[in-house]
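A protein chain is absent from this complex, but the other protein chains hold their places.
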Amino acid sequence: MAEGKNYLNHETTIWSWLTTVDHKRIGLMYLFTISCFFIAGGVAAILMRLELAKAGGDLVAPDVYNVLFTLHGAIMIFLFIVPGIPATLGNFLIPLMIGAKDVAFPKLNLLSYYIYLVGAIMALLAIIPVDWISAWLPEFLTNFLTWLGLSGPADTGWTFYAPYSLETGSSVIWMTGAAFVLGFSSILTGLNFIVTIHKLRAPGMSWDRLPVFIWASYATAVIQTLATPIVGISLLLLIMERVFGVGIFNPDLGGDPVLYQHFFWFYSHPVVYIMVLPAFGVVGEIIPVFSRKPLFGYKAICYATLAIAVFGFIVWAHHMFTSGLSNASAFYFSLATFTVAVPTAVKVFNWVSTMYKGSISFDTPMLYAMGFVFLFMVAGTTGIYLATLAVDVFYHDTYFVVAHFHYTIQGGAVIGLIAGLHFWFPKITGKMYNEVAGKIGWVLVFFGFNLTFLPQFVLGMNGMPRRYYDYPPEFEWLHTLSTIGALINGIGYSFALLNMLYAFIWGKKIAPRNPYKSLSLEWDTQSPPIHENFEETPTVTDYPYAYGVPVKEAV
Amino acid sequence: MADNGLGHIVPKKTYLSIFLALIFLTVVTVWIAQFDFGVLNIVIAMFIASIKAGLVAMFFMHLKYEDPLTWVYVLFPLFLLALLIGGVFLDAPFR
Amino acid sequence: MSEHVASGPPHVHHMDAKTAYSAAKLGMWLFLATEILLFGGLFAGFAIYRWQYLSEFAHASEHLNWKMGALNTAILIFSSYAVVLGVDAAQHGENKKVKKWMLVTLLCGCGFLVVKFFEYKSKYEHGLFPGTVDHITNIAFNSPEFNAQYKMFFGLYYCMTGLHALHVIIGMGIIFWIYLLAKKNRFSTDYYTPVEVGGLYWHLIDLIWIYLFPLLYLVG
Partner (left out) sequence: MFRYLPEQASEIAPKIDWINNLITDLSVFFTVAIVGVMIFFAIYYRKKDGVDHETPQIKGSHTLEWIWTVLPTLVCIYIAYYGVIYYQELRYVPDDAMVVNVVGQKWNWSFKYENGKETSNVVYVPVNRRVKFLMESKDVLHSFFIPAMRVKRDLVPGMYTYVSFTPVMTGEYHVFCTEYCGQDHYDMTAKLKVVSQAEYDEWVNYKEDLSAFTPVELGKKLYTGKGCNACHSLNGKKIIGPSFLKAYGREVELESGEKFKSDENYIKNSILAPNSQIVKGYPKNQMPAFEGQLDDTQIGNIIAFIKSLDGSQAIEEEVLPEKSDVDVTKLTPVERGKYIYQNKLCVTCHSLDGSKVIGPSFKGIYGREGELQDGTKYVVDDEYIKSSILKPMSQVVKGYPAAMPPYEGQLNDDDIAGVIEYMKTLK
């Protein structure tokens, strides 16, 4: 298969990559870019954990620490995990899975990538610590950077809460501007996917035959398209306030800082589902394949996906229970939040049931998928604490929230991404990675991750507030454990990614067309796929999970 | 032209009457604004504006002839907007 | 949505012409949905602050010139009318007429911006703008009766109309692009997607103004 032309080798110049409108290549370009930012955000996280390893300031000054957690948050959220699965696996797989030759608007797809790149560059500019390094810079450069409105890295936290974000001297405008531009890119990607899934499905690919990854990507795309504008306008207003002094969120001018939080979370709660829904999709693809069983409750999972996307829009103010919110709102948003718990639980039950009477093999993607189920159970159940009004009052803005969030996003979305990358690695690269190394990576990631964040639950229960540079000495041993975990976790990710990178470049083992005997459409073409995806447009006759021997009746 | 399966063609007369209706409603909005109905001022103004917006969307933008999918993506954002405004009004006035 | 560069129904390798047309239209409607929500944030903000500062907003609104607002409303409605006639012409493959109506629309856009410019200018001269500028002596904003709530009204006024004006400019760019395509006789009864889709965008600009005008100028 390798000697044939495929999307990787049919053109090889750099220029052909930079101007490509092929969704597969754009997906890989995204993958490369977000990996760089994953490393950058990870370095910030490690520095932060090292600082916190012992009580007292050891490594950096408080203001540097504040910059570190802001950068970690902003980079990981806006530059890494929001485009994380949709723009990489989504871009690569959506047309393949629905039997299309490309996304609906290929040029728009490339444009989204470049808009993303512009946003990324703006974010990088906002990171330059102009104030700290100006002594070593030539004067004209310092003057130029100052003229651009750059001073020091943003230290607002990734949430940019007003009024602190209105008065701090750092390059907040550039950071919020970057988030705005990245949001624009995200909107265009989402819009493209919605149209693609509606208009370009292969003959016979009805909605009840769509892979669950497509359902998840569709729900994600809807959120991307319709939630992002609200954060766009709030960030825009923040910039207007800083530049022109209009007073929408500024209490000195009659504005209401809590309104900013409403606007911000109207997007930033659904954005959690942008991150994690595609990971649900990935897990939903992996478990049936390695269990040789149909996905249990396919329809229930699809409806649950849509339900999560819709419910995700109606619960935003549960991030604001202590913000001065009215009681009426607090009651409503608490009750509404519980509605998300139900479809999420349904999904977990169905994944586990899929394995019943299966023929289960422990390939690396399956290990990640099973790890995901555990991590997501922890994430989901700790979410219940935070939805419960009286209890959330205690946990809000403590390490409990930090741990819960990381179980959801790192344990959910990032593990989902890594699982997906392993699973579709043969399809994307045409090679096989080293299975043993893959498993070692999994062990390190899984145990490192839990060691990092389980202690943080305990810290939160003890009342340790987040975003603290230093802490009372009784919290020290838990912080030390967490730091050790973070280091192991970091090594684990590096190991897993390097394993795949090595196999991609130097790997000898050639992947067959369909190494897992999957029934999904993307395995129906060669590995890696040809430029046009399929030799001829496929016709679909069944949903992609009809594994096993038909039985008369469902149990 | 329906044979090529593309968009619906609306008679030009319809366009003209919609245009005239819009101008008429603009005059009405301005005229009615000189009377004070208290809290109803905003309701009346927004009601007329919504009729105008409806006319533009239905006829100028051919929404009337669009498939249910387009309707979903017109109504769902409006629902979200109502949700946002509703959520904000559930908070500030009850603090 | 700029898929098409070739003459006639452009060749799109991955879908047929009919799918391309409906995909482009769905894409534009989705984009309009995001625009509605973008402005929606501003409308929500305006609603809550108007509720909070009812009388201040009403007074501040009296500083706006409703006649200019009404004029701009009429201009935009007419421009929308011109666009639908342009779409109709494109549906009949009459490129010359498309050109004519796009030109009319462009003129309307310019007219709108000119009126807007004079409005902003008079506000500026009266010191009715956020922030401070030293050489303006008559800064009504800093007078004692011109309190924070008035500033809030004008802050929102500038954000809403400013963002809208930006959309008018972008819309004019799109209309101009359609004009250029029509000049090259690109449109036919089988292919008029850009006119239809660009027209949708222009109508949205009109649609938002339909709400902005009474909200800001009339009831305040």
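The letters A, B and C name the chains in turn, as written, and every chain counts its residues from 1.
Just so it is clear, a residue touches a chain if its C-beta (ideal position, glycine included) is under 8 Å from a C-beta of that chain, and two chains touch if they have at least 3 such contacts.
Just so we're clear, the structure is a prediction, and the values are computed from it rather than from any experiment.
Trainee: Give the labels of the shown chains that the missing chain contacts, considering the complete complex.
Mentor: A
Trainee: Of the residues A:Leu8, A:Ala154 or A:Val348, I need the one that contacts the missing chain.
Mentor: With A:Leu8, A:Ala154 or A:Val348 as choices, the missing chain is touched by A:Val348.
Trainee: Which of these touches the unseen chain: A:Ala45, A:Val258 or A:Met432?
Mentor: Touches the omitted chain: A:Val258.
Trainee: So which of A:Tyr161, A:Phe266 or A:Phe405 would be touching the chain we can't see?
Mentor: Touching the chain that is not displayed is residue A:Tyr161.
Trainee: So which of A:Asn6, A:Asn66, A:Asn109 or A:Ser268 would be touching the chain we can't see?
Mentor: A:Asn66
Trainee: In the complete complex, the non-displayed chain touches which residues of chain A?
Mentor: Touching the chain left out of view, chain A contributes residues 56-58, 61-63, 66, 155-157, 161, 163-164, 167-168, 251-252, 254-258, 291-294, 296-300, 322-324, 327, 330-331, 334-335, 338, 341-342, 345-346, 348-350, 352-353, 355-362, 370, 373-374, 377-378, 381-382, 384-385, 387-394, 396-398, 458, 461-463, 465-473, 545-551, 554-555.
Going forward, only the chains that are shown with their structure count from here on.
Trainee: Consider the two chain pairs A-B and A-C; indicate the one with the greater count of contacting C-beta pairs.
Mentor: More C-beta contacts join the chains of A-C.
Trainee: Just curious, how far off is chain C from chain B if you go by their C-alpha centres, in Å?
Mentor: 15
Trainee: What is the distance in Å between the mean C-alpha positions of chain A and chain B?
Mentor: Computed value for the inter-centroid distance: 37 Å.
Trainee: Which positions in chain C touch two or more other chains at once?
Mentor: Residue numbers touching two or more other chains: 26, 30, 33-34, 37, 40-41, 44, 48, 52.
Trainee: At which residue positions does chain B touch at least two other chains?
Mentor: If we look for residues of chain B contacting two or more partner chains, we find 69, 76-77, 80, 84, 88, 92-93.
Trainee: In the complex of these two chains, what residues of chain A are touching chain B?
Mentor: Within the complex, chain A touches chain B at residues 198, 226-227, 230, 256, 258-259, 262-263, 266, 313-314, 316-317, 324-329, 332-333.
Trainee: Which residues, counting only chain C, touch chain B once they are in their complex?
Mentor: 18, 21, 25-26, 29-30, 33-34, 36-37, 40-41, 43-44, 47-48, 50-52, 66, 70, 73-74, 77-78, 80-81, 83-85, 88, 91-92, 189-190, 192, 196, 199-200, 203, 206-207, 210-211, 213-215, 218-219
Trainee: List the residues on chain B that touch chain A in their complex, please.
Mentor: 69, 76-77, 80, 83-84, 87-88, 90-95
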